[in-house]
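The structure follows.
Here the complex is missing one protein chain, while the rest keep their positions.
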Amino acid sequence: MQTLSLTQADNPLNRPEPVLLTQGVLRVVRFQAMASPCEVLFAGLDDEQVGVLGRLAARETWRIERALSRYLPDNPIARIHAGRGQRIAIDPELFRLLSYADQCYQMSGGRFDVTSGVLRHAWRFDGSDRLPEQALINSLLTRVGWLRVQYGEDWILLPDGMELDLGGIGKEYAVDRVLLLLLHQLQQWGKTLAEGQFGVLVNFGGDLVCSGPPPDGQAWHVGIEDARRGEVAIQTLSHRHGGLATSGDARRYLVRDGKRYGHILDPRTGWPVEQAPRSVTVAAATCTLAGMMATFAMLHGAEAEVFLQAQKNIQYWIQR
Amino acid sequence: MQLINDKREIGLALTAATLTLLGVNAPLAEAKGKAGEWDIDTAVLFYSETDGRVSAVEPVAEFTRNYDDDRKLTLKAVADALTGASPSGATPSDQAQTFTRPSGKGDYTVSANENPLDNSFHDTRGALSATWSSPLGDDYAYSVGAYGSGEYDYMSLGLNGTISRYLNNKNTTLNAGLSVSADSISPEGGIPVAFSRMALRANKTEEAFQTEFDASRQGSSDNKTLIDVLLGVTQVVNRSTIMQFNYSLSMADGYMTDPFKILSVIDDTPGAGLGTNAIGADGNAIYVYENRPDSRMKHALYWQTRHMLDNGDVIDGSYRFMIDDWGISSHTVDVHYRYMMGKSYLEPHARVYLQSEADFYTRYLTTTEYNGGTPTVTEATADYRLGEMLSGTLGLKWGYHLTEDHEVSVRGEYMKQTSTGDEGIGALATQGLYPDTDAFWLQLGYTF
Partner (left out) sequence: MKIRQMLKNGCILVVLVGLTACSEWGVKPWERDVLAKPEMQLIVSPIDAGLDDHIYFSKEGSSGGRSFGGGGCGCN
């Protein structure tokens, strides 16, 4: 096991340095980001190459986390919140993410809304039976509504009282960006996937993407957590292509009068989506797409299965 | 409860949106056009006509420098070297015919029953152009360009500009363009006097010939100006179809006659001589220099549609209708189909062109029209390019992507032009007045 050192500029959040370890034929780089254990698995690459790629992966992940986190004092998101009611400058990446959030809002008929985070002031999914007062929900709902946010290619205007939270996109986005960055670097080194000499899998707390099957032609083995019991992998998936992501959290719910309230909120009512599955896992071309498909399925409530069945080129697992 | 009617549609839209977010939807387009780098496109064209007519080699290079915000500079250099023979306009005859070269220095003889070709045709041309294009705010874009080309006997300088307006989420683009150019021609041997006789050396002294030749010239150069206006609409039809409509107006003023083209004067007196070359007082056949109007106004309508099929193949079709005040109207249909085969593609091409003749086109002048040297017509040409014509082209291109932004390609095209018209009177009717033109060109390209 060795640690990979990064400069202060590359590690702005002062996280522990990534570690590189060997597991059989695989090399693994682990680090912490986005409140998740992050790991990148490499096959067919040596320590020196993995060292360079591991640093790149950590740097890119921390860069995205620093740019998008809602909990940091002096990042673009904080500046937008501090400057509510005014036009605040944004960079092209944030513009792309806002455009994506906008499209998801449109396509979901307003159910996917990056301004819905304020509703957490009413809902605490601690397994108890404490439902919030409708009056509180109503007052919070006046501060929700993506359509009230104005933005352009290089600016955004967030109205007073509102919050912007890209957490629902950020992690999966980071997973895909890291893989693309590593593949780009490998291509610079003259290594192409076509030759089947290497494989890379990026896994941030269960949301993952791979470059294709590992060089031995076998699959990457991924466990799906049991939504009811947690922790223990109940099913092992063979994953060869693209991304995999899960929406839903078995431990975050309320029960009142025998009715279960999951933590997926419908921003139009301020209440949890009825009959939403406990969790949805989707395999799709990219991690971001898998994550958004899973989120959309959750927002479909009782029709989650119907929604997923209609999709092409994905696989899914639903736990109810 | 249903979120949106078509769940699969949502999935497809979500897929596209996600690819856009990650910037992986168009890897080739992204690889090209990176700011701060030159994209270079090169090709060499080998052009050849059958029967020893024109052949040409034409290297081209285009350099595109991309800057931030979609601004870009394109520089293009073209050279071409031409040799060979081109139809002079004279009719074939059952006698051998001797013509004076355009320079006046020397003759060439065409055997009996052969189509007269002027084989003194050779030239080299160089052209340079530069275009700058840039967005203008969110809803407009513009481009400005300059152009210059030079040949041994021809010079052209031009300026052009276009402005585009985006509407309807950039699904509709309105384009307006203006191009102005000034050309000057200084042919070897000078500018012929319209309808003057081609001086011929036979049966006279060199001095007498020279006097006659000089009398058939009116200065060493002439010029013309061209103004082109283009109005167009580009419309995105759906996710895989784009369409364009253009209307263009082209106005040319000045010298548009081809100084190397002549017409035979054919005897139309009934009798044994009907359809033979008219003979002048010097005992030589009469050939006169052609003359075209000094202004031309062309209107063209152009429609193009490009569509990608579900399997990734691309089909492209276009139609052009052109009409001008010389009396020419033409229809052009052009179709390309690109088979996508991973790193390579194969693209067959077919084109059909149909043209009506100019009002003043005639295969020859009759002695009546020639009227002893004071012609009854003010304009006439026997240039087959202004006559009635049907032309077809078949081609095939193969391209291969070595890497994301390196492409090699090879392309071959075969064109056949057939002309039709007045079949001639008397003896002339036995001659083939409208030989086909067959041309083949091969192009090798490399993009990096």
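When the chains are written out, they are named A and B in that same order, and each has its own residue count from 1.
As a working rule, a contact is a pair of C-beta atoms (placed from the backbone, for glycine too) under 8 Å apart; a residue touches a chain by one contact, two chains touch by 3 or more.
Here the structure is a predicted model, which means the values were calculated and not measured.
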item: Which residue of B:I10, B:A43 or B:L365 touches the chain not shown here; value: B:A43
item: Contacting the left-out chain in the complete assembly, out of B:T50, B:T109 or B:N171; value: B:N171
item: Identified contact with the non-displayed chain, of B:Y108, B:W132 or B:Y154; value: B:Y154
item: Identified contact with the non-displayed chain, of B:N246, B:S344 or B:T367; value: B:N246
item: Omitted-chain contact residue, chosen from B:S93, B:T234 or B:T276; value: B:T234
item: Subunit B, residues in touch with the chain not shown (by the definition above); value: 13, 16-17, 19-20, 25-26, 28-29, 32, 41-43, 45, 47, 58, 60, 62, 76, 78, 123, 125, 127, 147-149, 151, 153-154, 156, 158, 160, 167-172, 177, 179, 181, 183, 185, 187, 226, 228, 230-231, 233-240, 242-248, 250, 252, 258, 298-304, 306, 308, 314, 316, 318, 320, 322-323, 325-326, 328-330, 332, 338, 340, 345, 353, 355, 358, 385-386, 389, 391, 397, 409, 411, 413, 415, 417, 437, 439, 441, 443, 445
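Quick note on the criterion: only the chains that are shown with their structure count from here on.
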item: Intercentroid distance (Cα basis), subunit B paired with subunit A, Å; value: 57
item: Interface residues, subunit A side, partner subunit B - complex; value: 96-97, 99-100, 103-104, 107-109, 111, 153, 173, 176-177, 180, 284-286, 288-289, 292-293, 296, 299-303, 306-307, 310-314
item: Residues on subunit B engaged by subunit A in the complex (per definition of touch); value: 1-4, 6-8, 10-15, 17-24, 138
